[in-house]
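As you look at this complex, bear in mind that one protein chain is not there, while each of the others sits in place.
Showing chain A:
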Amino acid sequence: MASEAGEGSTAGMDDYETLISTTDVELLKKAWRNEKAAPEILRFETSLIQRIRGQIQLMEENIEEFAGSGIDPLTVSLYQMDLDRTQYLFRSYLRIRLQKIEKYMFHISKNPEVQSRLSEQEKGFARRCADDMERHLEESVLSKLPDNYQDTVKQSIISEESDMRFSWF
């Protein structure tokens, strides 16, 4: 009886764990960890992000209701805590991706495979970043150089390929 109950409870635990591991928050945690550790930008989890946004909004509304309806304030602050943590993960995920885009802006603009891993808004961000940077380099350096050397990508027009060798190109 005891062993049966023991097995029953471990089977129950397994179910609980599999249930927990597929919640959106767990998926977000996984995506966040992957993004943090990977040196290059990974595929954007469009559907996950949309679902999480919806859930966050729902949670916020619930908390406001609870705060007004006299439920134990400790419970409310626990829900608030949980919501804060989820929001942190969400924002941090987007932030890490933005910082990676900033780092590799020229590589992204030349490489369509990497571009396919960005969301629509991120693609716009990457394009503007690269444009801003080109404008900045042109104004500060290239316009002061003689004519044949004014390209960002080639060292001079007689170079046969894009040989302006920076580690980020």
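The working rule: contacts are C-beta pairs under 8 Å (C-beta built on N, C-alpha and C of every residue); 3 or more make two chains touch, one makes a residue touch a chain; residues count from 1.
FYI, contacts and distances are computed from a predicted model.
Engineer: Just by its UniProt name, which of "GINS subunit domain-containing protein", "Spermatogenesis associated 17", "GABA(C) receptor" or "GDP-L-galactose phosphorylase 1" is the chain not shown in this complex?
Structural biologist: "GINS subunit domain-containing protein"
Engineer: Which of A:K30, A:R43 or A:R85 touches the chain that is not shown?
Structural biologist: A:R85
Engineer: In the complete complex, which positions of chain A touch the hidden chain?
Structural biologist: For chain A, the residues touching the absent chain are 77, 80-81, 84-85, 87-88, 91-92, 94-95, 98-99, 102, 121-122, 124-125, 128-129, 132-133, 135-137, 139-141, 145-146, 149, 152, 155-156, 164-166, 168.
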